[in-house]
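See structure below.
With one protein chain withheld, the remaining protein chains of the complex are depicted in position.
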Amino acid sequence: MNWEVVMGLETHVELSTASKIFCSCATAFGAAPNRQCCPVCMGLPGALPVLNEKVVEYGVKVGLALGCSITPVSRFDRKNYFYPDLPKGYQISQLYAPLCRHGRMEVEGVSIGIHEIHMEEDAGKLFHDPASGETLCDFNRCGVPLLEIVTQPDFRTAEQVVAYLKGLRETLQYLGVSDGKMEEGSLRCDVNLSVRPVGCDTLGTRTEMKNLGSFQAITRAIGYESQRQIALLERGERVVQETRRFDEERGETVSMRSKEEARDYRYFPEPDLPPVALSQKYIQLIRDNLPELGEEKRQRYAAQYHLPEYDCQMVTSHPALARFFEELVGLGVPPKQGANWIMGEVLGALSARGLGPQELPISAPTLARLIELVGEGKLNRNTAVKVFHAVFDTDWDVDAYVAAHGLEQVQDVALVEGAVAQVLESNPQSVADYRGGKEKAFGFLVGQTMGKLQGKADPQTVRRVLLEQLAQE
Amino acid sequence: MKLTHLTALELGRAIAAGDVTIPQATQAALEEMARRDKSLHSCITILAEQAMERAETLQQGLKPGRSPLYGVPLLLKDNLCTQGVRTTCGSKMLEHYVPPYHATVVERVESAGGVCLGKGNLDEFAMGSTTETSYFGSTRNPWDESRVPGGSSGGCAAAVAAGLVWYALGSDTGGSIRQPAGYCGLTGIKPTYGTVSRYGLVAYASSFDQVGPLCRDAADCAAVLDVIQGRDCRDSTTVDGGYGGLLASLAGDLRGLRVGVPVECFGEGLHPQVANRVKEVARVLEHRGATVVELSIGELNWVIPAYYVLASAEASSNLARYDGVKYGFRAKEYHNLTQMYENTRSQGFGKETKARILLGTFVLSAGYYEAYYQKALAVKHRVAKAMERAFETCDVLLTPVTPTTAPKLGESLANPMEMYLSDLYTVPANLAGLPALSMPCGVDGQGLPVGAQLVGPRFGEGVLLNAAYAYQQETDYHTYVPRGGEG
Partner (left out) sequence: MDMTHKQVEELAHLARLSLTMQEREELAGQLEQMVAYLQVLAQVEGEECGTMEEPCALRYDEVEPSQLGDKLLSQAPQVADGYVVTPRSVGEGGMA
């Protein structure tokens, strides 16, 4: 029997607004427990929610970027259940009239349907202490704005799922609405998975997998769970509809709770919040001001700058890098060179310092000038790289630095010729080795010459002069 | 005339004129409280020291141009959050709860120079019609202490009627201002939904709750509304409106006023003495130039079931936050989280509250949502539309407030269904979000007050108050005081 794995995703995105969705508390990380709360997000008696306009704006942006239609009048609903991280005893979410519907995302040649996108509030954080048998509650995260993005069950492989999440993350970053980092919890993914015989039309019973903290975990979980379900069905048993979590150590999915006691959330319209009515004008304004997203940039770079696909991918891997690249090109740097520097030195330096592209300390004008100096022959590439590292953290003026350290490349050919002559005289054995066919000796002689010139010569010139002089004798 | 039987505005004028000082008035009220409240039990908390301190401060700040209610002592229903002062909602669940912030209406009243004397008793979480479900015991009707003052704002009504304070702020979800006003011979008004902030009003049914005044007359109600009405950025359900100026625009001119009398409100179950008193109101209004028309609003027959479905549904959700986790009562014994929740909520809530929570849970539960909640919502919209249509042919509606005068203590709780059904005149205004006023229109054979209700279109507070004002120029029922209160 050939089986097909069918999956749908529910992804929660933490939006990077300054304040929470229904109150003016900060969303910033790192505050002491319960110090970023107020009567509203703590659910005190008499407190009422007030909607943050940026959450709506970001929701519309994401909806438009994913090809959704924006619901002109959307509403909030209450999802009722008891848990210590939910102070009001209900979560304000959207069920009956979500903000966005019917979108689409192309992933690895497959079209993934976006069923809906809605706004909701996050819950607090709980810390379970096994020793004392108690739970510690921190409500700082209560009310942080979330977008929930729900797909159709259009996924068939783990690769598609990962590609979708990467694409989604990139879109979120380019829109500037979220970091989209799974490791930090600003992107959380639940996978609904079922299996069915190939050719079958109806969906099998699905399970929901939660607490998947990385692309790797997702891939492994999908692998395990699909095998588990197939094995069950092949034995003639039934798949139980339930929620499962992924145990990283054992590489297995484990049942969390049975949906037999499926929760009844008793959704009903939130009476404390009137409907969110969006005019066509408002939606159009946002649509007109959507930034160019990663895929558009890649296509444009390929067409406009003839950059190879790999370069395009690397340079657009983060919106800050793409911005940096475009600035370089705007300052006259040839696109390929700009891309090379970014893929090489820039990414390397960031990585060595554990920084993200949005934290890049060197500015585009500085790097552009450096590249220019190399182009003018005033610096050789090795020296340029040294200068790059020297000014990377401080963004010092390149010309000033070069002058201060006397790094300008030796332009005078006579000096080169003089140095070469000296080197050849001092290294007769190497000369003999080279003449004897040892190519390595040549490299040694180049190195010696460069050393004599304190590295400030153009290696091409040195090679040329060396060859000339060696040929002479 | 006894000081404590002046209207709030009369006291305000006396204070402004220097005839009486704020500390004197406050002291007088506190003495009345000490004398009468042991038996009336209108207050859960009395703020004697704080009130006197505040009175002194306000007296020093007295100067021309102050609000007409400056220096006038009042009572706040104990579901209005008062910073630093316990707010119990009449429940064991919040017996020791002290809010860290003021409700918006409390801020406004204090800005206008109000002196809060205490927190008024109420049915637990404002759910009830007699104030008998309060964890802290019942309040008695000053007109007859063997009877209820009404509910859920019973404490406030009893205190104003007995002359313990000059006015009070209550809340009305299904009639909880108007009905006690009716039973206690007071004038009370539930404003248009969305015109008074609910921020800091502990929620019972969010779509219906409104804060409003309980006073001795219409002019006082107008003055209080002028203080508390207005858009609040902390309450998303408040609306823009031309607020203020209600007191100034009271003229008593009723010429051309069309008074509608819905036949559905004068049918079965209405006590004849009540019916007669209310019909006489129509006569008085006619005498002042109004015309009276009969009309029929069929949708009124569905209001009680729709109201109870929606109100209990919202209540069941609004009361979910009382879980013993971050404030309020927590049970002493439990072995796990579920037990903590169950024990806390079972011990912390009274029977009527539990009943409404269960009903609300039921109508929202899977399989029943369409049959009950959605139907009730449809009724709500239809009633609102029907009322709109009614106001095409009239400017105000005149109805009774309750089918009878105040019942005896213990009588109502024995028969909850009957108690729910007695809300039939007051609930339509909550369902449709319309303003509605209750005013005394006489007494029955036993000397118990009878109330008449005027309902207006959205933002029609001015019309209601003006009609009541004119009526109170022609009659003196609003000046009656219960025995025991005579000086």
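Per-chain numbering from 1; labels A and B assigned in written order.
Criterion: contacts are C-beta pairs under 8 Å (C-beta built on N, C-alpha and C of every residue); 3 or more make two chains touch, one makes a residue touch a chain.
This one's a predicted model, so the numbers in the text were calculated from it and none came from an experiment.
Colleague: For a quick check of understanding: of A:Ile70, A:Val276 or A:Leu379, which residue touches the chain that isn't displayed?
Modeller: Of the listed residues, the one touching the omitted chain is A:Val276.
Colleague: Looking at B:Gln273, B:Thr291 or B:Gln374, which residue reaches the missing chain?
Modeller: Answer from the full complex: B:Gln374 touches the omitted chain.
Colleague: Can you tell me which of B:Val239, B:Ala275, B:Leu295 or B:Val443 touches the chain that was removed from the display?
Modeller: Considering all chains, including the one not shown, the answer is B:Val239.
Colleague: Take the complete complex as the reference. Which residues in subunit B touch the chain that isn't displayed?
Modeller: With respect to the unshown chain, the touching residues of subunit B are 97-98, 100-101, 194, 233, 236, 239-240, 301-302, 305-306, 308-309, 316, 320, 323-330, 334-343, 345-346, 349, 351, 354-355, 357-359, 361-363, 365, 370-372, 374-379, 381-382, 384, 416-417, 420.
Colleague: List the residues of subunit A that touch the chain left out of this view.
Modeller: Counting over the whole complex, subunit A touches the hidden chain at residues 17-19, 24-26, 32-39, 42, 44, 50-56, 73, 81-86, 91, 123, 126-129, 133-139, 210, 243, 256-257, 263-266, 273-277.
Assume only the chains that are shown with their structure count from here on.
Colleague: Show which residues of subunit B lie in contact with subunit A when the two form their complex.
Modeller: Where subunit B meets subunit A, its residues are 80-81, 87, 89, 94, 97, 99-101, 103, 198-203, 205-207, 233-237, 313-314, 316-317, 319-323, 325-327, 337, 341, 361, 364-366, 369, 373.
Colleague: Would you pull the subunit A residues touching subunit B in the complex into a rising list?
Modeller: Subunit A reaches subunit B through residues 39, 42-51, 78, 80, 82, 84, 87-90, 135, 137, 139, 264, 266-268, 271-274.
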